[in-house]
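A single protein chain has been omitted from the complex, and every remaining protein chain is retained in its original position.
Presenting chain A:
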Amino acid sequence: MPTDRPGPRADLDRAWVLHPQVSLRPEPFGALLYHFGTRRLTFLKDPRLVEIVRRLPEAPSARAACADCRIPDAELPRFGAALASLAESAMLVERAQSGRHDLKGSGLA
């Protein structure tokens, strides 16, 4: 269980957004995320997680996005850990930082 990993709680209080080089593709089971820079593919198997990720850009914090999606408090650590692992693989970036990524004008945002 990733719930005992250090840190995920702290992440919930920051504002996150998908890395500008990441695309999200809806699928019957949830969604695929593809990072055009690292060429990594990630699978989001829980539709609620997909919805949280979709709401991140508008939410003041990850915690707020979870609240929008009516995630019960008891489940917050699990979702926090899932978001933390997305951040570790650079699929998510902190919102304040996102403007710094340069796409070299390729159109592949």
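Here, contacts are C-beta pairs under 8 Å (C-beta built on N, C-alpha and C of every residue); 3 or more make two chains touch, one makes a residue touch a chain; residues count from 1.
What we mean here is this: contacts and distances are computed from a predicted model.
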Hidden chain of the complex, named as in its UniProt record, picked from "2-oxoglutarate ferredoxin oxidoreductase subunit delta", "Pyruvate dehydrogenase E1 component alpha subunit", "Mycofactocin maturase MftC" or "ABC transporter ATP-binding protein": "Mycofactocin maturase MftC"
Chain not shown: contacting residue from A:D13, A:E27 or A:E94: A:E27
Residue ranges of chain A at the interface with the undisplayed chain: 1-3, 23, 25-30, 32-34, 36-37, 39-46, 49, 75, 78-79, 81-82, 85-86, 89, 91, 104, 106-108
